[in-house]
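For this depiction, one protein chain was excluded, whereas all remaining protein chains were kept in their positions.
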Amino acid sequence: MQTFSVKTNRRTEMIAITSEVTTAVRALGRRAGMVTVFVPHTTSGVTINENADPDVCADMAMALERLVPWNAGYAHAEGNSAAHVRASLMGASINLPLVDGLLRMGTWQGIYLCEFDGPRTRNVWVY
Amino acid sequence: MQTFSVKTNRRTEMIAITSEVTTAVRALGRRAGMVTVFVPHTTSGVTINENADPDVCADMAMALERLVPWNAGYAHAEGNSAAHVRASLMGASINLPLVDGLLRMGTWQGIYLCEFDGPRTRNVWVY
Partner (left out) sequence: MQTFSVKTNRRTEMIAITSEVTTAVRALGRRAGMVTVFVPHTTSGVTINENADPDVCADMAMALERLVPWNAGYAHAEGNSAAHVRASLMGASINLPLVDGLLRMGTWQGIYLCEFDGPRTRNVWVY
């Protein structure tokens, strides 16, 4: 397993990690099969989305804030239940194919760490 | 593949299955790689979320009920379309890394079966 960490800057933020994942995959040294990108957290997630226009990420962050409002009569005393729900909506892992030692994705796909309770330092596991 | 079943008690419920999954993984006898936890159902899902405060699960159940209301003019005659939508939002499987024969997760992560149309007996596949 390879790991790296990411510093986030805001409460809600989508951070591109495609190049870090690519480096980690190279270090794994596998040639084929499947790679998993996993975040060992419960208020952040990982997703695949457009790598071209950063507005897409801003829109996604806004849409998730609207879907699961920060204040909505939650019971959890820490006050960050919305972050937990958003994390489960995105999921804690994604899978990608590995062909001839290289990660294969669609032309417009990029990998994003989804911060829902930042700023924090987050870990990413690649295996 | 290892399997186990879980009895659910309410229509919407998040049930901790981390220890059952850990036992299943031990029975698989693999030492490294990836483990998948899969539910062979269409009105339940599986997710990773906080294992400490049970209020997080209650908040997540409430948030999903609000996101996808039970009555909203659905066409499906069985009347449980909301459960189908919630199941797809959570997903039917999660992946976890296996290192030295042990499941690796974040400190606060637990595995939850998401019941959206209970009470029922649900099956979980680990492979």
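Letters A and B mark the chains as written, and numbering starts fresh at 1 in each.
Everything below uses one rule, namely that a contact is a pair of C-beta atoms (placed from the backbone, for glycine too) under 8 Å apart; a residue touches a chain by one contact, two chains touch by 3 or more.
Not measured: the values here are computed from a predicted model.
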Options B:V6, B:A24 or B:L89, residue touching the unrepresented chain: B:L89
Subunit A, residues in touch with the chain not shown (by the definition above): 33-34, 47-50, 53, 55-56, 58-60, 62-64, 66-67, 89-91, 94-97, 99, 104-109
Absent chain, residues of subunit B that touch it: 1, 34, 36, 38-42, 67-68, 72, 74-78, 81-82, 84-85, 87-89, 91-93, 95, 123, 125, 127
